[in-house]
Structure formats: structure tokens, C-alpha cells
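Questions regarding the structure given below will be posed in turn.
The full complex has more chains than appear here; those shown keep their coordinates.
A and B are the chain letters, set down in written order, and residue numbers restart from 1 in every chain.
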Amino acid sequence: MTTPSTPTATDRIPTPKSPPPDILRCAYMELVVTDLAVSRDFYVDVLGLVVTEEDDSTVHLRSFEEFIHHNLVLRQGDVAAVAAFSYRVRSPEELDVAVAFYEELGCRVERRPEGFTKGIGDSVRVQDPLGFPYEFFFDVEHVERLAWRYDLQGPGALVRLDHFNQVTPDVPKAVAYMEDLGFRVTEDIQDQAGTTYAAWMRRKPTVHDTAMTGGDGPRMHHVAFATHEKHNILAICDKLGALRRSDAIERGPGRHGVSNAFYLYLRDPDGHRVEIYTQDYYTGDPDNPVVTWDVHDNQRRDWWGTPVVPSWYTDASLVLDLDGNPQPVLERTDASEMAQTIGADGFSFTREGDAAEELPEWKQGEYKLGHQL
Amino acid sequence: MTTPSTPTATDRIPTPKSPPPDILRCAYMELVVTDLAVSRDFYVDVLGLVVTEEDDSTVHLRSFEEFIHHNLVLRQGDVAAVAAFSYRVRSPEELDVAVAFYEELGCRVERRPEGFTKGIGDSVRVQDPLGFPYEFFFDVEHVERLAWRYDLQGPGALVRLDHFNQVTPDVPKAVAYMEDLGFRVTEDIQDQAGTTYAAWMRRKPTVHDTAMTGGDGPRMHHVAFATHEKHNILAICDKLGALRRSDAIERGPGRHGVSNAFYLYLRDPDGHRVEIYTQDYYTGDPDNPVVTWDVHDNQRRDWWGTPVVPSWYTDASLVLDLDGNPQPVLERTDASEMAQTIGADGFSFTREGDAAEELPEWKQGEYKLGHQL
């Protein structure tokens, strides 16, 4: 854990003269799903999210400690994808700021005083410079905060939307743009040569509101909800087992190195990845120390050294443009974290200086190409 | 989960006319370790077992709720192996019963009124018909039960010895012998053809005091200690990560299908496998329902469907004869669970009736021979 190196992006997105909008936090994601009933079953009956409002084509869901209308919108559509990464800003006036910021960047910007979805008022949606559909809003319908409603909360109750995670080919370029948008890096993964594989960035004082993961993009890696305790996450696994739906579990549960949080990754019926996450740390001071992890540290992604399943590196969801069409996916040209760590030439270490071959057999490369039992 | 089939062992060990000794519970294991200081560090400084007594060549350890002298003996030696699987019997008289039982079986039997190790009095050691060094004793030194000593207990406190697990080539043969010895099957793994891959057997009313795992044997698969809660097990993982010793984690943490317990498998510095285990169920009624799992049920070994790492199937510790020499290892001739479930021709299911190829990619065979990313 050392100081991060300077971003090495070649084609930097210019910093607008216009200030960025004052973003409070990630607020909700709009997901296009191909079978609404099946997705509703997953998010409501299995995961226990609270239905604020629903109709034939959409379901608006929230977590138990939320007081705004929703944290997740499921919308029926033909192609599974993400329609919006939505952030709440500090005041109605910040929408004008957002418009100016993105217009200066030459992005497509669309504003709807009546909002793009139920429960939300005046909103701005943009195709951002990385190709992601970002939304900003302040005006929102308040609903009951169900924090005290323990009679409604199951063993795996999801209490907050915690963060998004985006896949993008050039992480330093993405980080520089996000810093212009007012985000701060809390942790990242680099190698000795200065390649950045991923970065975590925050507005609210947690480890992140979103992260930039290196890979073919723009794509959505995951959306994360928080529980109170670790046993709540284990309860979700136990319930999935009981329902004979354990194949929804992609990775974990485990302890992250990055963020120090306890985690679980699920795949919804369309393959959208959902993280369940708990217990990262306060990052709100301006001089909060940035933690940089070596890409060859095999505890960076899982503190217990559990190998990362390859699909976690390769799979991600399409994102839509403002017309509802999938954005084309650009290939990452920098080194890939998977190739660096679990590919044919890969190696990792538990203790700095160890080569992979010094690891015990059970850690040495379960996922290596052509690995023979 | 159906009724288990009849054991199909061809060369059954004859049932003695002499009754078996009345066994209370698994009580301790004697492990030969090749570097006592290194092993002591692992079991005491990392895992937090309590030192009852130690000298230059042995360390006697116990768990926090134990009142007998020890649950684990580490003894310095040249070859890492198990010197004894030791059971406590109900009274001193049961030692005579044990001697008669094993002499009738034609086993080598050795009795020492002064015990084979500190803290234990009159004891019988045998080379049992399966080749394992079994010990029986009643007389034992009482020590303080540290159950209430929360000032001494760390976040991952081990509170009880829970069970042993033995590798043996012919599981039905082993089960029939253990039933003669007074054990009862609580759960097992079979296939449609009636092959038994593993069986769990108990004296105390938990899922097991020992299990018989099919494989080349006689070898010791693992020794298991219990914690109170699941977070205690997670704390052990977190501590190993902090110590940069996460390579000691072989498998888990996870939820077992068999036993319904929460588990973690570690490997000690000699490669001896230690399970940390919590929360199985009461099995003390004579008509306790036996649970039989299909070997192709991918939730049998891990309720969340997490693949079993191959080393967990292949690796195990040597066991010693009464002269201290390693027992020769006989090959299993029946089908192997690993080959059936993670080999080239294997398949498994989450929902009965599903073929493996219907599993999502991330479940479909990370460990299959020659699997290509």
C-alpha cells in the first residue's frame, strides 16, 4: 500500500472551465431486463428489496434505510443493459451546473423537468465522455424510511445502495475525468510499471460511489447494495442454496483487500452483476490516505487469497445511449488484470517477494489456462 | 436427500461377539509435526488454542470450553503424520471392553496404565482394521474450563474439538466396522449406482465424531474445531490475511450441504488439514433421519455451490502404526468423488434434472481437466 502513481492517460478528456455539479451520492440505477416477472422475483422475492411502486413495464425498488423513491428501476426491454447511473445533487440549481459542464465537454445532454422515471422530478441525462448514461437529479418523492421496520426485514436485508462499478478501457483517463466531476480516489490497483487496473472514487465519505475497472467498455460491472452485518450476506447465500438457486452466486462471499469490505457477487436472471457489501471505512477527510495495491498482491481482490473467478473479469452489462441503443464496446489496450494475475504467464504473491510457484498447490493457479489436475 | 443404500462392501470386517466400548466422544488428536516451533506458532499464536502444558518435544493444547487436559498434541518428529485418533470412553472399565473388542478382531493392541501422553492415564491404543491408530481412555487430568474467560478469547476463539475425518478406500466397509464400534451414520454421499463416497458418523449427538471419506488410505483428512458463531470463522480468515498467511486457507469459508455447518479448511505448516466448524444440529435420537446426498448435487459439499478445490480431495496426512512408522496407503478402487464431479466426464446439478451445461459459466467447471478460459 503505497502512494499511487500519476495517471498516464494519453488522450485526456479536457477539464471544463465550468464547475462540476455538487454530487451527493450515487442514488439509483435503471436496469433494462428481458423478463420483468423473473427479475422482480429475483430482486423482491429473493433479495427482499422493497417495492415502492410498479406497473406492467417497470418496478421501482428501494433499500430499507432509503427515504427517496427508489434505488433501482427494473424496466422491461429487449436487450439487457443499463439505462442510467443516477446521482443525486445537492440542490435543484446543480442541474444547470451539470448541463453547462457536460455541454462544454461536447456531450449529448437531455433534460426533463418531469423526470425520466416515476418518483423523480427535474433531471438531466447525459452520454458522458466515457460513453456511460449518467443522470443527475435533486427533486424526488420522499417515501417511508423503513430502517425501524424490523418486522419487514429478512435475514439478508439490503439497507442502502452503496456504489456502482463501471468497466472502461482506459482507467487513468476515466479517473481524470471523474476527478474533474468532483470525485476523489480512495484506493486503486497498479503495477510497478504504472499501469492502473482499477480505481475507487467517492463523493459520500465511503470508499466509493463508483469504481472504474479496466476492461472492454463502456460496460457496467456491478451495482452494490449494503447490509448491516456480515451474517446478513451469508444469509443471502443460504437462502439461494435453499431455493436451489446457488448458481446465482458468482464470487464470494469474502473479504475484499481493496475497501476492506465484506462482499458477495450475484448474477441476476439477465446476468447483471449485483454486489452485496458491508463495512468499508470513513473517507471524508480531504487528505484521506489513498491506498494503492500491487496488481500481483493476491490479497488485493480477496483478503483471504481466494482466486477470482474468470467470469468476474470478463463479463459485464451493456450500457445504453440516450436513444436506448447499446453503446459499442471498445477494447482495452492496456494490460488486463486477469491476464496479469491468472493468465498463462500470470503469477501472484501472498507475501511480497514470493513467486507463485512458492504458493501451496491449492493457491497456485486454479484458474490458469490449461492447468492440469 | 433419501434413505441411504445398503453398504456394498465385499470383504466385510467381521462383527466381534465382544461388545464395543461405550465411547463418549472424539477427545484429542496426536499430530507429529516436523518443526514444533513453527507448528506451535500456527496453533497458538494464530489460531489461539490454549497451552495446557508443553516441553521441548510436545505441546498439549485445548479449546476454550474443554475441561480435559488437551484436545490436540503436537509432537516433534521426522515425518508429518497422525499418531492417534483418541476417544474418551464412559468409564475406566470400558478399556477392558476395548481390548477384548480389538483382540477379537485380531488387531494389535497396546495398553499403558500411565498413558501415552501427559494428562491422560490408563489408555489403550490399537491399529484398527482400517489401519488407523485409535486410542481409548477415560482417566484424564481435569483443567480449568475457560468458557467464561472472555478476556482470553480472541475473535476467532476455538471452543470445542468437534470431529475427525479419515480417508479410507472402501467407505461401506469402514462404515460397517464403525457401526460395530457403536457409531451411527447421520449423513452420507452416494450415487445412483449405490457407490458410497463418504459417510458421517457420531457418538455424541452432533453430525459426527468422525467421518469416512473415500480415497487412498488410511490417511487423516482433517481434525475440526468448533467456534460459537460464523463471524468467529471469518475473523480467522481476516487474521490470516493480516498476517499475510492467507495461503493457509485451502477451502472456504462456506456453508456445508452435508451437516449444514459453516466451515473453513486450513492447512497447518506440515500440510495437516484443520477444519473450523460451527452450527450443525442435534442427532441424538435413535431414529434420527439419515440424510443421503447425491454425489452429483453440487450443493452437497458447499450449499452455495462453490467448487471444491482439488487438493481438498487429493491431499491427506499419513497415519502411524503403533511403532511410529507410517502406514502404507492403499488405493481406492471405487469411483472417486473428484473424478465424478470435477473430472473431464463429470457433471453436477443445482436443481435436480438440470444438466451441468445448463449451469452458468462461472459454475460450470472451473476445475475441469483442461478447462480453457
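Methods note: a residue touches a chain if its C-beta (ideal position, glycine included) is under 8 Å from a C-beta of that chain, and two chains touch if they have at least 3 such contacts.
Note that this is a predicted model, so its numbers are computed, not measured.
Student: What is the copy count for the full homomeric complex in this file, when 2 chains appear in place?
Tutor: Every protein chain is the same sequence, and there are 4 of them overall.
As a convention for this text, only the chains that are shown with their structure count from here on.
Student: Could you grab the centroid distance between subunit A and subunit B? Build each centroid from C-alpha atoms only and quote it in angstrom.
Tutor: Each chain reduced to its C-alpha mean, subunit A and subunit B end up 41 Å apart.
Student: Flag every residue of subunit A that touches subunit B in the complex, lowest number first.
Tutor: Per the touch definition, subunit A meets subunit B at residues 229-231, 234, 237-238, 240-241, 244-247, 249-251, 253, 255, 257, 262, 267, 298-299, 303-306, 309-312, 315, 343, 350-351, 359-363, 366-367, 369-373.
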